[in-house]
Every structure is written in structure tokens, then in C-alpha cells.
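A single protein chain has been omitted from the complex, and every remaining protein chain is retained in its original position.
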Amino acid sequence: MIIALKDTSLVKEKQNLFNLLNSFSIAFQYIEKQNIVVLPKFNEPSIIKNQPVVESIYEIETSYQLASNVWKKKTSFDVSGIEISNSKFNIMAGPCSVENEEQIYKTAEFLSKNGIKFIRGGAFKPRTSPYSFRGLGVDGLKLLHKAAQEFDLHVVTEILDLSLLDDVYQYADILQVGSRNMQNFFLLNELGKIDKPILLKRGMSAKLNDWLLAAEYILSGGNDKVVLCERGIRSFDPMSRNVLDLGIISLVKELSHLPIIIDPSHGTGVASRVMPMALAAAAAGADGLIIEIHPEPPKALSDSQQTLSFNQFSELLLNLNTLLPNLPYSKTETHLGSPVLKLQSL
Amino acid sequence: MIIALKDTSLVKEKQNLFNLLNSFSIAFQYIEKQNIVVLPKFNEPSIIKNQPVVESIYEIETSYQLASNVWKKKTSFDVSGIEISNSKFNIMAGPCSVENEEQIYKTAEFLSKNGIKFIRGGAFKPRTSPYSFRGLGVDGLKLLHKAAQEFDLHVVTEILDLSLLDDVYQYADILQVGSRNMQNFFLLNELGKIDKPILLKRGMSAKLNDWLLAAEYILSGGNDKVVLCERGIRSFDPMSRNVLDLGIISLVKELSHLPIIIDPSHGTGVASRVMPMALAAAAAGADGLIIEIHPEPPKALSDSQQTLSFNQFSELLLNLNTLLPNLPYSKTETHLGSPVLKLQSL
Amino acid sequence: MIIALKDTSLVKEKQNLFNLLNSFSIAFQYIEKQNIVVLPKFNEPSIIKNQPVVESIYEIETSYQLASNVWKKKTSFDVSGIEISNSKFNIMAGPCSVENEEQIYKTAEFLSKNGIKFIRGGAFKPRTSPYSFRGLGVDGLKLLHKAAQEFDLHVVTEILDLSLLDDVYQYADILQVGSRNMQNFFLLNELGKIDKPILLKRGMSAKLNDWLLAAEYILSGGNDKVVLCERGIRSFDPMSRNVLDLGIISLVKELSHLPIIIDPSHGTGVASRVMPMALAAAAAGADGLIIEIHPEPPKALSDSQQTLSFNQFSELLLNLNTLLPNLPYSKTETHLGSPVLKLQSL
Partner (left out) sequence: MIIALKDTSLVKEKQNLFNLLNSFSIAFQYIEKQNIVVLPKFNEPSIIKNQPVVESIYEIETSYQLASNVWKKKTSFDVSGIEISNSKFNIMAGPCSVENEEQIYKTAEFLSKNGIKFIRGGAFKPRTSPYSFRGLGVDGLKLLHKAAQEFDLHVVTEILDLSLLDDVYQYADILQVGSRNMQNFFLLNELGKIDKPILLKRGMSAKLNDWLLAAEYILSGGNDKVVLCERGIRSFDPMSRNVLDLGIISLVKELSHLPIIIDPSHGTGVASRVMPMALAAAAAGADGLIIEIHPEPPKALSDSQQTLSFNQFSELLLNLNTLLPNLPYSKTETHLGSPVLKLQSL
């Protein structure tokens, strides 16, 4: 249940409500930023409703509360003027790992020319094997940040561990929580306390309920800028790195107000399969895409097989440009520029 | 390996080849209809190549041979003038079960008015519980056939057991093999001997390799009219009946020449989720759709929850009509009529 | 709900009950053999209870009725004097496929010397690829039957298709339904009408509910001799052919009265892993095992990798002999002889 409170000046009345809840031994949480109280299902809503400080109550059946659209219909926020919400289609692109200045500048320039507003790139890489390239660390963050500034882009990068939060916070505009960290509750907790948007990837075998509860950790800390990202789930056929679950888009929209974007790079694992699934994601109603690109994919130090070249990405943009206006979703794609580079470089 | 033979008149030379293969104790199969020989990987292809009856050989690394696109680039056949192939987009629709004359006639009329050429409907239903409605049996087949004839439609219906083959063959234009039968090898074997197209649904947990080998059973019997149908795979989240694996479309096209259509009705299990996934399937490159519709979905005796109403289906057609020409696949959608009924009935 | 009826001579009273149920439009099923009526959940049990022909009623919440242990506490039947039930531990063993007389006679002799009462062997093999060895057919059945008779064994063999029922019925003592056929409802239906026991393997991705409903098909036909067999489920790690789900044993025993045996050969896919999982199955409370053995595993025409040699099987028997009396289940293992061959042959 969510209780929306009246005017924050009603200090005494608010305390009375808290005392009432305490008298029922209810574990509740007051979120100052939104002036609301969150608590588990409560069987006598009328007692609460009658409290003078209460504006309205939302009875929510699911275990997640703040992530539910019973309470809130739309999440919308902006990143330096770029709106991220259910009614926009945003594209984020860049290399798996930041490797060197040339690579990241080339990529930033290319994205900028194509009207893309978000550059992604990893500085600390979660690698299955300890012997794989693990990223440039803080130097990578700085490079990414500098290139983004130069080309008026916004940085999306992974926060791999709580100990890196200060650095990542400084250089990133959107902090990504990777699949392997979707249930790193200590990290989620801290991310609930910051004021930058969080891109929360779905865990490899996370149920929707698990995922929305992970979002709830962030939301209940007061940070209401959460975007979900589906990136493929574990399944039984070794022919495919993951199975990209596009059906989850409709489910998220039925149950939550959080925007959802799709990662067809990890979701397919093979560059030639990225475009069809990127288009499919748009057609299924996704609010955006995050895509791995590299000036020279075969030389990429990580995820080489699933990374698009600039030309492949330009072709994808062209196809998205044609597709998006012909879909039955009232989204505007303000941030998808005309892929001029393609015409030059092909 | 597939050996394409020259002129069928070279009887003696053919026998020599067979003798040669026998001398190596190779289990091979001669398919008269295509005048080819199929055999497992063979390490000395030159010996075979030199045989006078041999026109060309195809060395195929996968366990499926005839389903591989190393050998054949495109499957294309027609059903009474309607082409089914990788370069067409076909829509099949109809109720889960044939229930009565009114239901099936209404559906047939509606489909016909909307330019749809294939009506689907179950007469023998595979139900998880023995206490559920199991279909009208042969009477259902007859109803379906009559309604199809009246409205110039073609019948797609499931062949549930070998013992029903004569009846189903008589009344169906395309015989569907259900998920639960994908590895019913006795049935597949017999379907290899008939001359009508087979719609082969993917098993609930079938790997692509299993699926193409199931197709191989049919193909190796001489029946080369096989269409694959993805209908959702079993996964871990009870929130969704199945996970529709649209990524498999690209994989099928990389490895095989068989057309693949998508069943978003079973693939989502909920009517409101069918349209997004139907559009996504098209955007991912599918060669068609098979969709459950009913004049009054809430009254449907089976699959009620996932069945579209006529209006919902019309809306889907309108959206497909807008979407399909804007996709980067060189498919023609000759069989997708203008959904006139929508304008009338809404 | 299951309604147990009084004395079958109350013909008129029984008809009255049927009329009553019909008046509520309830789809019910009368099973003559057990003189019971099975129907879905019914909200006014008292009306039924008051009918003179009714002895007692069992209200069952699950979708399966006859498979539920709300109604019946124990399934027990015998095969020529050998009891199969929850309080016995039975072992079935033999080759994947019957290959020739020598192979099957050697195996039968070996089993007999070791006190094993059931020989398994496939005559019609469900093979993923059409190019693999598919069994000797009816000749295989005859060989198996003859060998079994000679050595006083009972035959367990798969019924792959309805069209083979007459032959398989004639030569088998227990008819096995394979994983791929678990939801072959036409076949299950017919097996409900015969009087021989059915070994029902779990489908590759069958939920317990699906499985018990498959059993319900057989039970509701009147055949109450059903044994379940877990053989591994599909999972995500290609390191292992299947994941053997031993936890299902407890679940089956909580919910059903059907005995359950385990197939560690398919459940592991590798001979060296069979023994640990066979012992684990016993320790988890299984009612028996079905194991693939062969006089010369490397020469087996199918499943060679997972087949035990006679020595390996003897070692397993020795270990089972030691283990079984030390488990907290009140099972007797009357059919587990002393593995004398081991001492001779090692």
C-alpha cells in the first residue's frame, strides 16, 4: 500500500499517522522526496484513510509497490534535456569496453553525427574468466566522459561495485546495473540514494517479479529515475547465447510505469542477428535500445562477435527511422537523427 | 552429405554408386522425388564425385542434411495458388477449436472479407487434462472444410495421431504437427510420404537442432513442403505461459531454407500481448503468422484467454499493413487484404 | 471430485445420480472398473452426498483427480507375482535397443543370475535424427520376449505409436511411454483401456501437474496400473544431457499414490555418473530404477555413452544392496538378488 500525504507542513499529523502504523507493528517506510509512505498490504485501509494527513491511498496487490502502475502511470525524467520515458524512443550505443582514446573518440563522433545522444562504454568489465580483459578502470571512465563532452553526448556506464560509486557517479549520466548485479541489494540500496538515473538490466534468470523488486530497492530509497533493460535470459539451446524475451515488454507495461529498453547485442550474441531483433524490439513497444558498436568489431577486446560496425549500425538506424513512425505506439523519436554518416561512408 | 544425381535414366550407374556406398557400409537414403542420395558425413568425397551418375555433392557439417541451406537456398510451394516461401508473408487465423457451424462460418466469412487465405481450427485437441473439451473430431474437420470451401479459404489443422491421417488428409490443405508431437517420429515418418504441406511447430523445449532434425524426418521421406512454426518455449517465469523466441527466426534463416512463421497466441498466452509480438515477429523477419481468433473470445471452449476478437484482429491487420512495407525484408504480402471489415464493424 | 459408489447393483440409484449431475451440466466420467464417478470441482457436495448410491466423496483441489492421494493412498499391483508399489524397490535393466539374439540372451542371463526380474529393451527407437538406428521392430520385440521367457524375466518396452499397440501388448509385460510421448493423448487414452501396467516417463520439460494429468488420461480410462519414471529434465548447461530432478520424488509422494522410479542412464547421459545418481535416487526415496546395460557398451548401437557394462552394473547392485537396508524408508527389496555374477566375472 502507498499512502500519499498532504502538505509536508503537517508535521504533527504525519507523526500521528506514524504512531498509528507503529501501534499496528507495521514496517513502513517514509519517502521524503515524494512525501509518501510505503507499507505492505494492510487489511483495514479505512483507518488510514481517515487520518488528516492522508491525501489518498493506493492498495497494491503485488509485492512491489513503488514499481507498480496502480500507483503511478508514467516515469519520465530528463538527462540534460533529453527525455527518457514511455513516450520516447531512445538509443544508446557504444563499445563494450573503452579501449583507448582513438576508439572512443571515433565512436563518439560517429554517434554525434547520427543524432544519437547517449554513449555507452564499459570501464570496469564483469568478465566470466579472470584472465579476460577487465577494462581500463577509472582511466576508461575519464576517456568516456571527455569524449562525451566533446561531442555533446551523455554517458551510460556500468557501476560494477559499490566501492566505485564515487568515480562512476562523477563521470556517468546514467548508471547501469548489470545482469549479474541485478540482485546486489547493497548496491541497489545505495543507488536509491543518488539523483542520477539507473539502467537496471534483468538478471539472467530473473522473474519479472524479482526484477521489479530489484527496481523497488532503488525506488524505495527515493531515486525514481529507473529504466529497465531486457538483455536476454538463460535458456536450453546452446545455439544462442541468450533468448531475448521481447514478450516481457508488454508485461512490464501492464504492471509497471517504468520505461523498458532492449539490448539486442547481448540478447542475440551475434552481430548479424542484432538488427532483426532491434527492429522487433521497437515493434513490440520498447522504449529504446542499447547497442554495442565499435569502429573495428573484429579488433574489439570484448564482445567482438556481437558488436556492430558503424555501417551496420547506420543501416539499423535507417531501418528504425522507416519503422518507428509506422508503429501503433504514440512515441516520438526526437533523438534519432538522420544517419548522415551512412551516406558518406558506404 | 547430399549427392545430386544426373538423369534418372542412368540406372546402372546409379546402382554402381549404391554398390560403392554399400561397400563402405554407409547407411544412405535415396530420395526418388528429388533424385538425390542423403548420407552422413563421408571422409573421402572425391571417390563419390568421380562416379558417372553424380552431378554434384554438398558437404554438410550439421546432423540435419536436407533441412540445411548448404544444399538448398529456398523452399517455395503453393497451396492452390497461394505461395508459401521465404519471400512471402502469410497469415493463418481461426479458432483454437471448431465448436459449431455458426462459429466457424462467421470466422471464415470474416477472414475472407479481410483477404486472409488460410483458416486454422482444431478438430482433435491435445488437452493437458483429460477432462477438458477435446474437440468435435471428424465432424469438426468437415465443418471446417465446408466453411473454407464456401469462402475460398485453405484449411490448416492439426494431425494429432497417425490413426487420423486419412481424415485429416482429406479435409486439410496444410497439416499441422503440434508442439507435443514434434518428436513423434512415427507420425513425422508418415507425413514424409504425403504430398501436402506440413506446418511443424517447435517442441516446448526443442533445440533448433532437434527441430530441424524433426523436419528432416519429413523431408527425407520425400515431402519437401515443410514450414516451421515457433510458438513459445518453456521458461522459468510463471508470469508468462511461454517465452516467444523471436531470435530463432534469424538462426533458422542462417542455417536452413525452410520458411518460418510465428504463433504469438500460444507464444504469449494473453490476447492483449498478441499484437505487439505479432508486429515484432514481422519485424524480426518471420514469413507469416498463425493467430487464434473467435467471434466471441470469452465464450471460446479452449484458449479463450489468448484469442483475439474480430476487432482486435482487424486492428492487428491494419498495423501489419502499415508495418510490412517498411521493413528491410524483400517480402511481398500478396495475401494480406485490406481489412475492410474493421471500418465497418468498429 | 471423486464419488465412490455403493454396490453396483443399485442401477436405478446410479442413474438418478447421473441425471442429477446432468441437470447441473457437469461433465462427469463413470469408471466401471472402480465403480466411481470423476468430475471437476463441484461447489455443493452435500447434494451429491445425499444420493442413496453414494458411498463417499473425495473433494480434490488439483486438476488431476484419480492421480491424487486425497482419494487413494497407494498404488500396488503385481506383474506375474512381482509386486510394484510404493513399498517395494524394483530394478529394470537392459539395453537401449535390442540388437541381436546374442546380445539380448547374454543380458537376460546376466539379469536373471543377479536376481533382477525385469528386462528392458527397445524395439522401436525414437531417435532425434532419421539417420540413426531405429531398432529391429517387431523382430526385436519377439527376441526380447523369447529371452525373457527363457530366463523368467518380465519385459518392459516402449510403445512408440498407437499403430504398434497390438504387437507391443502381446510381447510386453509393462508398456513404457517415452518422454516425447508423455503428452501423446491419443496414445494415453488407449493405454487407459488395456490391462497391462504403464511406465509413464516424464516429458523433457513437463511440470509435475502436466505429468500427473498425463497419468490421469490413463487412470480415467480404467487402467490403474501406472508407474511414473523421472529421466531428467531439460536445463541450461550443455555439460550434462539432462538434469535428473530427484526432488520430484518427494513431491510425487506428497501429492500422489503412484510409484515413481528413476532412470539415471538418461538422467546423466554418461556411464560413470550413473551409479552415484542411482544411489542418490534410492536415498531420495525412489521406488526403483531403470538402467541401461549392455554386454559391450562401446559397441551398443544407441546410447553407448550412458550404458553400463555388466561389471559396472554388478558394482551398482552391490552398493544398492548395502545401501537400501540403511535408508529410512520401509521398503522391501525382494527382487534384488545377490549379484553373484560379479564375484565370478571380475
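Order of writing sets the chain letters: A, B and C. Residues in each chain are counted from 1.
Criterion: contacts are C-beta pairs under 8 Å (C-beta built on N, C-alpha and C of every residue); 3 or more make two chains touch, one makes a residue touch a chain.
Since this is a predicted model, take the numbers as computed values, not measurements.
Undergrad: From the listed residues A:Lys6, A:Lys106 or A:Arg127, report the one that touches the chain absent from this view.
TA: Result: among the candidates, A:Arg127 touches the missing chain.
Undergrad: Based on the whole complex, identify which of C:Lys6, C:Lys106, C:Lys146 or C:Lys207 touches the chain you can't see.
TA: Candidates C:Lys6, C:Lys106, C:Lys146 or C:Lys207; residue touching the omitted chain: C:Lys207.
Undergrad: Thinking of the whole complex, not just what is shown, which of A:Ser9, A:Ser80, A:Ser163 or A:Ser330 touches the missing chain?
TA: In the complete complex, the chain left out is touched by residue A:Ser163.
Undergrad: Please pick, from A:Glu83, A:Asp210 or A:Glu315, the residue that touches the omitted chain in the full complex.
TA: A:Asp210
Undergrad: List the chain C residues touching the unshown chain?
TA: Residue positions of chain C that touch the missing chain: 205, 207-209, 233, 235-240, 243-251, 254, 267-268, 270, 272-273, 275-277, 279-285, 315, 319, 322-323, 326-328.
Undergrad: Across the whole complex, list the residues on chain A that are touched by the chain not included here.
TA: Residue positions of chain A that touch the missing chain: 27, 29, 38-40, 63-65, 124, 126-131, 134, 160-164, 180-181, 183-189, 203-205, 209-210, 213, 216-217, 220, 234.
Undergrad: If the missing chain were put back, which residues of chain B would it touch?
TA: The missing chain touches chain B at positions 234-236, 238.
Here, only the chains that are shown with their structure count from here on.
Undergrad: Top contact pair of chains, counted by C-beta pairs?
TA: A-B
Undergrad: Need the CA-centroid distance for the pair chain A / chain B, whole Å please.
TA: Their C-alpha centroids are separated by 38 Å.
Undergrad: Taking each chain's centre as the mean of its CA atoms, how far is chain B from chain C in angstrom?
TA: Roughly 34 Å, centre to centre.
Undergrad: Scan chain A for residues touching two or more other chains and write them down.
TA: Touching at least two other chains: 235-236, 238.
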